[in-house]
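Notes to accompany the following structure.
Omission of a single protein chain aside, the complex is shown with its protein chains in their original locations.
Every chain is named by a letter (A and B) in the order it is written, and numbering of its residues begins at 1.
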Amino acid sequence: MEATGPGARRSTPLILSAPAALLFASLILTPLLLTALLSFNEFEHATGRTHGFTVGHYLAVLTDEYYLEIFLRTFRVAALATAICVIVGVPEAYILSRMRNPWRSVFLLVVLAPLLVSVVVRAFGWSMLLGPEGPINAALVALGIGRVRMLYTEWTVIVALVHVMLPFMIIPVWTSLQKLDPAVEQAALSFGASRATAIVRVVAPQILPGILSGSLIVFGLSASAFAIPGLLGGRRLKMVATVVYDQYLSDLNWPMGATVAVLLLAANLVVMLTYHRVVEGHYRRRLG
Amino acid sequence: MTRNGPVALFFHTLVVLFMLAPLVIVCLVAFTPENTLSLPTRGLSLRWFEAVFHHPDFVQSFWNSLWLALLSATLAVALAVPASLAITRWEFPGRGFLNGLFLSPLIIPHLVLGVAMLRLFALVGATGSFGWLVAAHIVIVTPYVMRLLIAAITGFDRSVEHAAYSLGASEATVFRRVTLPMILPGVTGGWLIAFINSFDELTMSIFITSPSTVTLPVRMYMYATESIDPMMAAVSAIIIGITVVAVLLLDRVYGLDRILVGQK
């Protein structure tokens, strides 16, 4: 784009973006680089000093059963949370898009606004709902099933993650539904397609990019989620984020924590970039 | 438009209940007169709200969070306005890189940002400094502001600025009298969303706060891992209240669906 108007100089954009660029360079690029370097430092348990060069932390993380199990659990939990978000979020977005105003705006608000409530509050809410004295257990007792221990299990973490992540799934699907011409679905119905066929053959392919981008966000955020596993998984159910936290703030083994963090970031970026190359390229061409 | 069938509406009801249940129970339990986390079956009481206001740590953290959110949202807007203008209106070398850099906090896990900043702060001797905490928060809320601003500036009819130039206005006047007022909804919306995100941020802050700069979410997290009493519910209810006010405000000035879902 040509910047028209008086005084459009070459240096203007650089001057305008310089303050933000400086801040981001010093608070994103520098610390990430430092952390990557830190992950190659040796760590003395006795003194807590870090120095030298080693790939030992990476070897340890990638071979140790303990870490492998945590990584596996994290990805399993994140994958299940993502799958449930798709199963719940996609139909919900579709239902919302077929509502009329004012209900549509009201329920969109109800479903999306929890996104803005602190995740600590929401985790706390779930710990009360699912706690031994909570209403769900009370109902189970009243039904004669008896108390079930739900806190500190993977399923609790998954349920709470779904609660936190559902808006992130609904938003992109909703957006792609908005772009969809309702006449197209009606056209399919007019050709004699059943409602289910119309949805599967006509609607679904068009919102698939939305579903994929939602899944990606949900998976990325779930895999690095901290508050939910921290409060609902407890010490027994460690996940990547809580391990990093422990390494940094209890064990004070920063290089090890840095290693896990770097691996988490790398995994995140690989997923994101793969998505961009495969999905975006493919669908941009087909759907414009 | 076709209507939703009964099955769809039943499903929708379940989803809405699921989304609201943990928030509703928090608000209910906050009013319990008991000493344990329980529903207020025997009357309502404000004793736990009182307890919050007499708990110096929570009060201190609340003010920390408030100042932090006010400062970082304001400064993020101040940085994001010129940067978004540069990115949307000029073609220059490094534009794509800068755009990616400014939006990168959205895809870098906050946990990773937290440990990375902790490392930097330790090296420059800034651990526990409130100023550096503000800087860190600016970084994570700026992308939210930028997204709204870029949308606002892209959808902006340049000929309105041209009209002002043609009437003899200087560059500075055009910016002050025309450009800024026209992107003001984006700026205000961006400021509010930045404020909320900074106020709620836990994962990064937990690594870089010191006892004197602990924010409310960090304080609540610590408190919840150690003891569980209804005071936690009272704090949570207060936060939910603040969020509801902010959401209504946001809806007024910018339209919540526009912020969360993007430009229509």
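Assume a residue touches a chain if its C-beta (ideal position, glycine included) is under 8 Å from a C-beta of that chain, and two chains touch if they have at least 3 such contacts.
By definition in this document, contacts and distances are computed from a predicted model.
Entry comment: the absent subunit's protein name, as recorded by UniProt, is "ABC transporter ATP-binding protein", drawn from "Oxidoreductase", "ABC transporter ATP-binding protein", "Tryptophan synthase beta chain" or "ABC transmembrane type-1 domain-containing protein". Although one chain is not drawn, the whole complex shows that of B:Ala78, B:Leu103, B:Ala169 or B:Val244 it is B:Ala169 that touches it.
Contact with the undisplayed chain is limited, among B:Gly5, B:Gly96, B:Gly131 or B:Pro181, to B:Pro181. Remark: the residues of chain B touching the chain excluded from display are 157, 159-160, 162-170, 173, 177-178, 181-182, 184.
One rule holds in what follows: only the chains that are shown with their structure count from here on.
Look at where the CA atoms of chain A average out and do the same for chain B: the two points lie 17 Å apart.
Contacts from chain B toward chain A in the complex involve residues 1-4, 8-9, 11-12, 15-16, 18-23, 25-26, 29, 36-39, 79-80, 82-83, 85-87, 89-92, 95, 98, 101-102, 104-105, 107-113, 115-120, 123, 135-136, 138-139, 142, 158, 161-162, 165, 170-171, 174, 196, 199-200, 202-203, 206-207, 216-217, 220-221, 224-225, 228, 232-233, 236, 239-240, 243-244, 246-247, 251, 256-257, 260-262, 264. In the complex of the two chains, the chain A residues touching chain B come out as 1-7, 10, 12-14, 16-17, 19-21, 23-25, 27-32, 34-35, 38, 88, 91-92, 95-96, 98-100, 105, 107-129, 131, 133-135, 160, 163, 166-167, 171, 174-175, 178, 182, 220-221, 223-224, 226-227, 230-231, 241, 244-245, 248-249, 254, 257-258, 261-262, 264-265, 268-269, 272.
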